[in-house]
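Only one protein chain is missing from this complex, and each of the others stays in its spot.
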Amino acid sequence: MKKVLVLLLLVVVGYSLYVPLSQIEFGTDRMGSIENPTTVGAYYLSKTPSELSVANVITAIVVNYRGFDTLGEVSVLFLAATGIGSILYRRRKEGEHSETISKPSSQLLQAGAKLIYPAILVLGAYVFIHGHLTPGGGFQGGAIIATGFLLMMMSYKDFHMNHTVLTWVESLAGITFVGVGIGGLIVGTTFLENFMPVGTLNDLFSGGIIPIIYVAVGFKVAAELAGVLDTLLSIKEN
Amino acid sequence: MENIDINQLLSIAVFGAAVGLILIGLYAVLIKKHLIKIVIGLSIIDAGIHLLFIAIGYINNGTSPIFSEKGISLVNEGVKMVDPVPQALVLTAIVIGFGVTAVALSLVIRLYRHHQTARIDQIKTLKW
Partner (left out) sequence: MVLFTIAIIILAVILLAVAVYAVMQKDLLFATIATGIISLILSVMFFLLQAPDVALTEAAIGIALTTIIFVITIRNTSRREDEVRITEESQAAEIDKKIKAKI
């Protein structure tokens, strides 16, 4: 009986989702011209290379035009990491670390992981430093760095993250983000206003506060995700 | 084939895939009894919604919204750029979806530690 009702619900939901969508023509230009912008997308596309001198429009939207949402997203990630740490809390003695893996991994994995781990860290740092020039940014670079740490944690039994260092890095990166925003308030305009000088297009030091914020976000996301993975891997089984 | 025929086919494929993913995920959330299967269903619903957003913002024969040297030369030739606003929204949504999945899975681990089962039809006690 329940299955029949659920299938009926799925048919109703599918019909009411698909019929309005099929009226939308796929791929037609709803944005309008860039020179005289009438929609939000066209406005962002026209203002970004001239006012901000940033090549990646999505970075400009995420950090500058909708920067407050990025602050909210970073705090949601922080809350998730704290929540995981508090849900899986087990009282453990001083200095005792549970093992992440029970048997040591093979020789091939150990040698390969040690070789590739610095390359992954450098790639992640490259991605979040050049976030305003190429596709990339803080979240992508932070996730790549966390994957590098995960590779080392799964290959070696005694590779652990130092939770004190992670907490310090995370807090300092968060303070940098909010501090740069308050700097906009001190200068006299709004929160998270772009008050530093913008350079020329496609330069490394262009875009005002955008590279600074993305570097801070990259460090914060990397520290948070590495902490979450370390907490999850060290769960002691009964 | 005329142009309109290909466009119709493309529209059915992409929007059908997005709505299909949402429906499959909804089926997993409503009918399956194992908690990890329910969280997999939530993750599949997220994937369907993200695909829907990006598909709405696409423009035929457009290019990605990045003003590199190649991008500037393409814009000067008259190639349009794709809508950047849905991509910024989906960027945030992917990260938050991962956060929700992580907290849900840690709740599953905690529940298993207490009841020694992860199926919702075998957790019959009312209190923890």
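Brief remarks follow.
For reference, chains read A and B in written order, and residue numbers begin at 1 within each chain.
Definition applied: a residue touches a chain if its C-beta (ideal position, glycine included) is under 8 Å from a C-beta of that chain, and two chains touch if they have at least 3 such contacts.
A quick note: this is a predicted structure, and the numbers were derived from the prediction, not measured.
Only one residue from A:Tyr44, A:Tyr65 or A:Phe139 touches the chain missing from this view: A:Phe139.
Panel shows chain A; residues 56, 58-59, 127, 135-137, 139-140, 143-144, 146-147, 150, 225, 229, 232-233, 235, 237 of it touch the chain omitted from the view.
Within the entire complex, the positions of chain B that touch the omitted partner chain are 6, 9-10, 13-14, 16-17, 20-21, 24-25, 27-28, 32-37, 39-41, 43-44, 47, 50-51, 54-55, 58, 61-64, 66, 82, 87, 90-91, 94-95, 98, 101-102, 105, 108-109, 112, 116-119, 122.
By our rule, only the chains that are shown with their structure count from here on.
Computed from the mean C-alpha positions, the centre of chain A lies at a distance of 17 Å from the centre of chain B. For chain A in complex with chain B, the touching residues are 2-3, 6, 9-10, 13-14, 17-18, 21-22, 24-31, 34, 40-41, 44-45, 48-49, 55-58, 61-62, 66, 69-70, 73, 76-77, 79-80, 83-84, 87-88, 133-135, 139, 201-202, 221, 228, 232, 235, 238. Contact residues of chain B toward chain A in the complex are 7, 10-12, 14-16, 19, 22-23, 26-27, 30-31, 52, 55-60, 64-69, 71-72, 75, 80-81, 83-85, 87-88, 91-92, 95-96, 99-100, 102-103, 106-107, 109-110, 113.
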